[in-house]
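Missing here: one protein chain of the complex. Every other protein chain is in place.
The block that comes next holds chain A.
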Amino acid sequence: MSERDDHELRISKIQDGTVIDHIAGGHAPDVLAILGIDGSTDEVVSVGMNVPSDRLGHKDVVKIEGRELSQDEVDVISLIAPAASINIIREYGVAEKHRVERPAVVEGVLSCPNHDCITTDGEPVTSRFEVLDDGVRCAYCETILRENLTEHISV
């Protein structure tokens, strides 16, 4: 089954907004967490989980109506869904198509898990993490974080 068929079969087209495709199977809730979508906002969101995919075996798809993701948001999604592709939809058509790219640094998105880190002390400072091949690293205390990144999202 082609990817195109998946889309059309399982999730209806949106007029304006963002489609995040090729999220590794089961990780759609993490993407929603990064975007601050927890059911309390009034955005219309469709989620497909464990959709068969040629490229990933199983993938998740998230469609958000009426919202175009910022580069910062895309950067953070890349940390947990490195294979994702992001389509910005305008008037039912794909206006822009991006593969996510891992940024060198993410700022203000994750909070440091080290309780002795200066960024957890109430100082006027934005968290900053250097992105490594297999994790992220606090630019202040140098703690390396590899697993469960979504637990440390502070946006």
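Convention: contacts are C-beta pairs under 8 Å (C-beta built on N, C-alpha and C of every residue); 3 or more make two chains touch, one makes a residue touch a chain; residues count from 1.
Everything below uses one rule, namely that contacts and distances are computed from a predicted model.
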{"item": "Omitted chain, identified by the protein name its UniProt record gives, among \"ABC transmembrane type-1 domain-containing protein\", \"Iron ABC transporter permease\", \"NADH:ubiquinone oxidoreductase subunit J\" or \"Aspartate carbamoyltransferase\"", "value": "\"Aspartate carbamoyltransferase\""}
{"item": "Of A:46, A:85, A:111 or A:143, the residue in touch with the unshown chain", "value": "A:143"}
{"item": "Which residue of A:18, A:53, A:87 or A:119 touches the chain not shown here", "value": "A:119"}
{"item": "Residues of chain A (touch criterion as defined above) contacting the omitted chain", "value": "114, 116-119, 121-125, 132, 137-144"}
